[in-house]
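One structure, pasted below without further comment.
For chain A:
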Amino acid sequence: MIIISCLPVIALLSPLIGGIIAYQAGKISETARDLISIVAAIVSFIVIVAMVPTILNGNTIEYSFYYTAISTLPIAFRVGPFPLFLGLVISFAWILSAVYSHRYMERLHSRNRFCLFMSLTLSAVIGTLFAKNMFALFIFFEITLFTSYVLVIHEETPEAMAAGKKYLFLGLATGLVMFFGILLVYLQVGTLDLGKRGILDGVHGNILYVILFTLLVGALFKAGMFPLHVWLHSAHPIAPSPASAVLSGVVVKEGCYVMIRILYDIFGVNLLKTMLVSNWLVLLGGLSIFFGSAMAIRQHDLKTMLAYSTVSKVGYIFLGAALLTPTGLQGAMVQIFHHLLAKSALFFCAGALIYKAGIRDIDQMAGIGKKMPITMMVFTIAALSMIGVPPLVGFASKWYIVLGALEAGRPLAIGFGLVLMLSSLMNAIYFIPIIINAFFTGESEHGEHKEVRPDDVPLSMAVPMVILAIGIIVFGVLSATTSVVVIKPTVNAMMGL
Partner candidate 1 sequence: MSESLFGEDVIVRTIARLVAPFIQLFGLYVLMHGHVSPGGGFQAGVIIASSFILLALALGLPESKERFKKTIRLPMESSGPLIFALIGVTCILAGGYYLQYGIAFLFPPAVVSAILISAVEIGIGITVLAMIVTIFYAMAGD
Partner candidate 2 sequence: MTWASHLPIIVVLIPLLTAYITPMLGWMDKRICNPLVIVSTSFAFIASLLLARSVLTRGVISYHMGGFAPPFGIALVVDYFGAYMCIVISFLTLMAAIYSREYIAKELHESKTAPYYTLLMLMTGGMMGASVTGDLFNMFVFFEILSISSYALVAITGKKVAILASYKYLLLGAIGTSFTLVGIAYLYILTGTLNMADLSVRLASLYGVGRSSWTLLVALAFFMVGYSIKAALFPLHTWLPDAHSMAPSSISAVLSGILIKVGALALIRVLFNIFQPEFVVETIPVTSMISWMAAVAIIVGSLFAISQVDLKRMLAYSSVAHIGFIILGVGLATGYGTTGGILHIFNHAMAKGCLFLCAGAIIYKTGLRNIDDLAGLGNKMPFTMAAFTIAALSMIGIPPTAGFISKFYLGLGALETGTWSGWVFIGAILLGSLLTAIFYMRVINNIYFKEPLHREDVQRDETPLGMLIPILILAGGCVIFGIFPRIPLSLAEPAAKLLLGI
């Protein structure tokens, strides 16, 4: 049943308006500004929560907006299980991020601007999630690019500007390629609706591959997939840590979301199967996993390392989705969820280290675990989840993806086993030394953080990190429950089961 409700619009407008008010308030009081932005995020979260019962009852929420460049392409919103699920997680992560930035940002400049653009990005991301058709989706997708660009270049240093430039222009270029794909789809079938599990049924021939390629380019760029990752490792680390968390945790997920939408709602499973592209896509995912991990190992800068790790994790998501099996998709979704929690937590930790001790370099972190135990414990939990140690969330996603690969059958499974093993190992290789350094080695004689007093980060920064860590554990143990309640219906909806 379709229910017309303006809740999606409120969820979208709340951060938008809240951000603008906060921006103005910030000129008077910094605390007020942060409070307002937190409240806006909370309102958005609550509004999304309010949609949960309706969706769980099998209904769909829709809302149309008067935007009819072409009458078949309104700016309209439709909330189904998948957008709702992601929206919930994202808006919740945002609350944490807003809380976290309160203290973190106090040493940086242009705080009002930062606050504003964080809110705008949230708004745009929610818009992307709730969009009813590809046209509306693309609009919000592009807006995200610009708003997040401002976050990337926040520091305004030459490196930040260069990173931002790369991000922006590649983003624009790939966005244009995607735009091209959208035009192709529209001219072929005359609709861009995202609710039909495949709208390209009547189309044949090579044009399908062109469409697939062009559409995916845009989505995969935002997702940071190899080989379109080139911006990610420069853009994510250079942003302030709450922004890095948001970029890696949320904006990248937006790309993944769009990617899944393209595969499952524009093309549809059946069509993709007849196109025989699954193996190639899986291969691409595998490459991304490898490449990301391999590059992460080489890094000395913690945040750069985390960024590369994102490349690898996105590979997982893509791989899971490209398997075209229910379990694989489920794995991809759990991975989205897991990575959102864990990578946000990791970036928060990295931010805490910068805030408290001023260190970014892994080699300087020797012995820091003794001075910042909470931070490093959270880091450890998140890192272990990344490696895929049970019973943390990361394990569940790996499990489903493996199952999905086996479900897809064929030699894929064996190859995938190898990929999985190697990637776990590689993850361990780059995460474990940090933990070792932090907890097991004494402070180096250079004493990079001699000045640091052994009291951990301020409460408002510690709480979000701890909440994320708890989330990683709890949802790991309860992953079956969550997947039955939330993810399975979502997957079924996407697969048309």
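The candidates came about this way: all candidates are chains of the complex that A comes from, given by their letters.
As a convention for this text, contacts are C-beta pairs under 8 Å (C-beta built on N, C-alpha and C of every residue); 3 or more make two chains touch, one makes a residue touch a chain; residues count from 1.
Bear in mind the structure is a predicted one, so any value in this text is a computation, not a measurement.
Visitor: Mark the candidate that touches any copy of chain A in this complex, from 1 or 2.
Guide: Only one candidate touches chain A in this complex, namely 2.
Visitor: In the complex of these two chains, what residues of chain A are touching candidate 2?
Guide: 66-69, 75, 138-140, 142-143, 146, 153, 156, 161, 164-165, 168-169, 172-173, 176-177, 179-180, 183-184, 186-187
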